[in-house]
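Once you've had a glance at the structure underneath, I'll fire off some questions.
The complex appears here without one of its protein chains, the remainder shown in place.
Then we have subunit A:
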Amino acid sequence: MAGLVRAGFSFAKTAIFSTSVRSIATTNPLHLREIHERVEGSTKIIEAVNVPSPRTELLIRAENLPTQDAAASTSEKPCYMCALGLDVKHTDVLIVSQFVRSDGCMLPRRITGLCRRQQKKMGKLVAMAQKAGLMINLTPSYCKKDPKKRKDHKKFNTYFDERTIFMKKIPKPVDKFKR
């Protein structure tokens, strides 16, 4: 009975949403695009150009690695970052910068395709790398690019401890200073 209801619901959903979308779109809606702006005389033309993904050839996936066995046919399939099992630090800017837009914002989960925990972790790593001033070419236009030109305490070097990401309360560092 439940399966019947679900099937009916999904049928209704596809009937409502996909048809309405399909009727609006004049081109193939499923493609990676880039927005181009150009001026011809007195008219400004804004068009979306379909581009191939620049990353597909360089993509690393756990199932394609030679060391991995085909034993991962359990109930829950892990997301690609859990399957890779990388120990990513906030100083690994070449990995962290893949999860941001060109203005340095973290991409949402529907685009990154991570699980909840990994999305939280990558978001914190992006924030750490930005606060430490390690990705200054991926910042908004109004941002002071050079970390040394920032205000007050932000202009000095800061490092972060990745173990504190999932801690409720961050412990104080152990040294002989009274606080």
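The rule is simple: a residue touches a chain if its C-beta (ideal position, glycine included) is under 8 Å from a C-beta of that chain, and two chains touch if they have at least 3 such contacts; residues count from 1.
Keep in mind that, in the parts below, contacts and distances are computed from a predicted model.
Per the UniProt record, the chain missing from the shown structure is "39S ribosomal protein L13, mitochondrial", taken from the list "Rabphilin-3A isoform X1", "Ubiquitin-like modifier 1", "39S ribosomal protein L13, mitochondrial" or "Geranylgeranyl transferase type-2 subunit alpha". Annotation: of A:K77, A:R101 or A:R117, A:R101 touches the absent chain (contact as defined above). Not every partner is drawn; the one left out touches subunit A at residues 29-35, 48, 51, 53-56, 58-60, 80-81, 84, 86, 91, 93-95, 97-99, 101-103, 110-113, 132-138, 152-153, 156-161, 164, 170, 173, 175-179.
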